[in-house]
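Worksheet: the structure to be examined is printed underneath.
Every protein chain of the complex appears in place save one, which is left out.
Up next, subunit A:
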């Protein structure tokens, strides 16, 4: 385990109890310069997680609560006429933060959604014909309520593709929940945690992650996994090459997090469900047969031969 990241994780664990995996995956996404879609019910600590992460890096934290009447300008910012200077002045929206929590992203209109997603993908926003770059690090953690509400706008597949990972938070165990209560008695722990890494250091780490070695055999393995999602009988639309790239980047980040300078098939296997599951479009048959995307992915993993030789056999 990388020592610096270990510090971050410990820092996060001061406020998040029993969410080590979510924390790790969030950092993986952060290191891979990707974004995370958190799918879970409200109140399980999504905001806390993002805030703790942001504070650990001494990064700017912004939060957007998506509502049906939210406009794109509420996300990216707006130019307002300043009577004093007689000019339009740009007021950056919350997306211009380092770490952004986009809460309940599926409750807003597709128009607003796409404003956010474009910003995520391009790391820039276009306002009044001007393109503004968003400063690195730029990390968006969007949450989505899985319960089907009236008046939600489910994200289209193409949009989901822009999230590096989809993570489920899950409820804490009983013991963990008791511990949460105990900490809640002592006031807000989140105020107490301090930065352990600077933004500059984070960017440095992101650079290092790109240098994590991926053997051709492992690349082949990833491609094989992706290909099999496209050939699966239950799958209407398999994952895109963008997903394969995402898988590789995430694997690199994960290997880095684990303190390794190379990616192993274990990293790949671990990350595939988080990278692929929200990108698959299943056929109706799957629903009839009660097969989920995760199950399909597990099946694919089980039958894809892991490269165990020094040289890839092709």
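Heads up, the rule we're going with is that a residue touches a chain if its C-beta (ideal position, glycine included) is under 8 Å from a C-beta of that chain, and two chains touch if they have at least 3 such contacts; residues count from 1.
In this text, contacts and distances are computed from a predicted model.
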{"item": "Name per UniProt, for the chain absent here [options: \"Transglutaminase\", \"Hydrogenase 2 maturation endopeptidase\", \"Phosphate transport system permease protein\" or \"Solute-binding protein family 5 domain-containing protein\"]", "value": "\"Transglutaminase\""}
{"item": "Residue numbers in subunit A that touch the chain omitted from display", "value": "213, 215, 217-218, 260-266, 269, 301-310"}
